[in-house]
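Next up is a structure, given as structure tokens.
All protein chains but one are shown in place.
What follows is chain A.
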Amino acid sequence: MKLLTGNDLASGDVIWWTGSGWSRHVADAVDVGAEGDALLASESAARRVNAAYVIDAEATTAGPLPLHIKERIRASGPTVRADLAINTEIPIVKA
């Protein structure tokens, strides 16, 4: 599956496309399929997201899980500051 992600323009927070808007939680993300580039262009133009791009992910029972470790860390927050984490349940290093 494909996810659209970027950073919120004003706050810089990592955000994920939910199908109708943006969420800070990757669990809310939806598969954008082949629509990623078009969404990216329209959302960037509308200033709702900064530096957006499409990533690969897999569907799991806990929701979408980015394939690359960098994106998993973006989804979870820094692994060395649990107090600042968004979601500590995301497996950073895949078994």
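Heads up, the rule we're going with is that a contact is a pair of C-beta atoms (placed from the backbone, for glycine too) under 8 Å apart; a residue touches a chain by one contact, two chains touch by 3 or more; residues count from 1.
Keep in mind that, in the parts below, contacts and distances are computed from a predicted model.
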Record-based protein name (UniProt) of the chain missing from this complex, from "Cytochrome c-type biogenesis protein CcmF", "Putative tricarboxylic transport membrane protein", "ABC transporter permease" or "Sulfite reductase (NADPH) hemoprotein beta-component": "Sulfite reductase (NADPH) hemoprotein beta-component"
Touch list for chain A against the chain that is not drawn: 7, 9-14, 44, 47, 50-51, 67-70, 73-74, 77-81, 84, 93
